[in-house]
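Starting off with a structure, shown below.
All protein chains of the complex are present and in place, except for one that has been dropped.
The chains carry the letters A and B, assigned in the order they are written, with residues numbered from 1 in each.
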Amino acid sequence: MKRVCLLAAIAMIAAAPAWAADNTITIGFTASRTGPLNVDSTGQERGYEFWRDEVNAKGGIKVGDQQYKVKFVSYDDQSVGGRVQQLYTRLINQDKAQFLFSPYSSGLTAPAAVISEQYGKIMIDSGGAEEKPFELGNKYLFMVITSASHYLSGAVEALKQKNPHARIAVVYSDDPFSKTVLTATKAQAKAAGLDIVMDESYAPTTTDFGPIVNKIISSNADAFLGGGHYSDGATLARQMHDQKADVKWMSILVAPGDDKFAELGAAALGVTVPSQWEPQVSYQPQFGPTAAEFAKGFQDKFHAKADYHAASGYTSGMILQHAIEQAGSIDPEKVTAALNATDVTTFFGHIKFATDPQHHGLQAAHEMVLAQWQSENGKLGRQVVWPTSAKSADLIYPLSAATH
Amino acid sequence: MPRLLRRPFFWIIALVIAVFALVPAIGNNVELRESLLLAALYITLASNLNVMLGYAGYVNFGSIVFFGLGGYICVWLVNSYAWPLGLSLVAAGIAVSALALIFGLGILRLRGAFFALATIGVVEAVQAFAQNFTPWGGAAGIYLSSAIFQPLGGPASALWWIYFLMVAVMGLSLYLSYAIKVSKFGLGLLAIGQNEDAAAILGVPTPLYKALAYSASAFLPAVAGGLYFFKGAFIQPSDAFDLTLSTEALVVAMLGGQGTVTGVALGAYLYEELRGYLLTSETFSNFQLVLSGVLLLIIVLFFPGGLMGFVYSRFPSTKKVLE
Partner (left out) sequence: MLGILASIIDGLLVGLVYGLAAMGLTLIWGVMDVINLTHGTMIVGGMFALYLMATALGLPAYIALPPVLIGAFFVGLLLYWIAVHRMVGRPPLMSLLSTFSVNLVLIGIGTGVWGTALFNVEVSVPGVSIGRYTFPGPHILAAVLAAVIAAVLYLFLHRSRLGKSIRAVANNREAAELVGIPTTRVLAFSVGLGVALAGVSGVLIGTLFPFTVLSGDAYQLKSFVVTVLGGFGNPVGALLGGVALGLLEGAVTPFVPVSWTLVIEFVLFVLVLIAFPGGVFASRRGAL
């Protein structure tokens, strides 16, 4: 009963127009601090925090001639979709978040976006690459990363160059993100004249890929495209190696993009991964840090190497800040207009949003790079190998050549 | 029916429904509404579970199947065939009850722990099926465009409509479980729960009653599922068939006192509040599971009658009023 009375009292106070206490901007989001998505989500959350700390150190975001400090309110979504909606509703209604960042992964971003649209709040998406939420007529959702259907287009191009008669095994996790990526990839491969000799999906909870690897061997494939998120990708790589699948090309989603992948040792060599960003890229930013400055600052602060999740998280903050400063206001409609007009280059890449109603908010300019695990003086590391204009090392083909 | 009206418990339920419906509405308190929506959902799921668990003694780990399937059917009808919400909800409820009847006839032949395991198998099989079934979007699920809220007056007003419907479903669940308990049907179920073979010998038509109970306990959770996923405008297999929710409904029923209407409802409400608090509290979110586990263990070891069991033993007079 007491709780009801207290809440009723709060309700009456909240009926008064919202006020920003002491010039702060509240940004809300959930992160997967527990659950299977934890490893990748951590990078993204750190990216957000790094941006916030840098902005606040400089006095805050400039709105007109005032400065607003940034405050975060965040919760652990435990990698569960159902929680996400409850938590974002709470962030908006109870914590009075004025802007929102996305959770990590397409599966969680889609339900979160429903809530942000229901309440008309801007959400910057750096963790969900699937396009579907953008085809539903949303107005306040903006994606800074390359969308799913473009993830492996670079890999297909690179593969075609090395082997125009490649026989590809497409094996991917049955989740919204991976499915979208590989469906688009299959079409791109076919259009490039490559052969698809195996095409299957597996349950995301699969732990034993032995039977699948045998099937890949039976199909006589010499190239592999697929994977899902961290656990399955890492296991696939390991088992392909253990069972000597001997393919000449492997592109796996997400997993090889994490430094933990190095733990696989020899099984990691030669594996390529589509990446939203690598520390070696050479974009010339119009504002904000350069890639090298970002990587160093991140390393100093967190004693960990920056990956693309961190970079995309930081970019979310930067782009939102840029839009607020351009709009000179924190009014959602004005900031939305500023976001729609955004067309800038940052350390993360070129950022521009689609504005037609069928794809509103989809990222239109940013591009993926392809990174490959190579050995240099006995140490394993990722090198950017595609596009050739951005590369930091040559692409090694076939895979087995990398293990020398 | 008139006899029911004279019982005080009938009016207690009515009061609860009124409180749920009016308190958030008066202050236009959206945050309270969201929290009560979840509480209403838990109460619905737990009360319906109670029909099989508390009365007939059958542990259904898979009660989530009704919720998830109801959600899928409703969302699919709205999305692919543009059916209005009300019709889709009713259709979902009927379809799932019918399926439950068919399923039930098969697995209700099993007793005790075997039945429980079979229900787990059913959940996993249905989830795996939904992941592969393309008309339902497979693993990606189904997305509803924001246009679906237009017939209800736009998103803000639609969320209120959905809330009131959920409260109605909760109310119906409470009444249903109460009405069954005081009816001849309910007596038969309780007899089955005590000793199934003896009940059969004494003339209780056990297979029929069990199947009816199973089917009846599927209808309202299916409707609740339809409402919940319509509200979220998004459904995917891992959310729709999350075994955790099933287990939570079970925990709630045990916590409150299985076989009692009040206990289950109270247990659901308290559990949801506790969970909500633990979820967002900085200190406790890591310990949420540990706390739930310890709590449950204490109840199971020392207070198997649950909360209501405790209340009844201390205050025997309440037994006459609260069911």
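Going forward, contacts are C-beta pairs under 8 Å (C-beta built on N, C-alpha and C of every residue); 3 or more make two chains touch, one makes a residue touch a chain.
All values derive from a computational prediction rather than experimental measurement.
A.B. asks: Which is it among A:67, A:235 or A:375 that touches the chain not included here?
C.D. replies: A:235
A.B. asks: Which listed residue (A:208, A:293, A:343 or A:394) would be found touching the missing chain in the intact complex?
C.D. replies: From the options A:208, A:293, A:343 or A:394, the contact with the absent chain belongs to A:208.
A.B. asks: For the full complex, which residue in A:264, A:281, A:327 or A:351 touches the chain that was left out?
C.D. replies: A:264
A.B. asks: Provide the residue numbers of chain A that touch the chain removed from this figure.
C.D. replies: 33-36, 38-39, 79, 171, 174, 200-203, 205-208, 210-212, 214-215, 217-218, 230-231, 234-235, 238-239, 242-244, 246, 260, 263-265
A.B. asks: With the missing chain put back, which residues of chain B would touch it? List them for me.
C.D. replies: Residues of chain B in touch with the missing chain: 57, 59, 106-107, 109-114, 116-118, 120-122, 124-125, 128-129, 131-132, 247, 250-251, 254, 286-297, 300-301, 304.
Definition applied: only the chains that are shown with their structure count from here on.
A.B. asks: Considering only the defined contacts, which chain B positions touch chain A in the complex?
C.D. replies: Per the stated touch rule, the residues are 23, 26-32, 34, 38, 128, 131-132, 138-141, 143-147, 149, 155-156, 159, 232-234, 236, 238-239, 242, 244-245, 273, 276, 279-280, 285-286.
A.B. asks: Contact residues on chain A for chain B in the complex?
C.D. replies: Touching chain B from chain A are residues 3-4, 7-8, 10-12, 15, 33-34, 75-76, 80-83, 85-87, 89-90, 93-94, 107, 110-111, 114, 117-119, 130, 132-133, 136-138, 174-176, 179-180, 201, 203-204.
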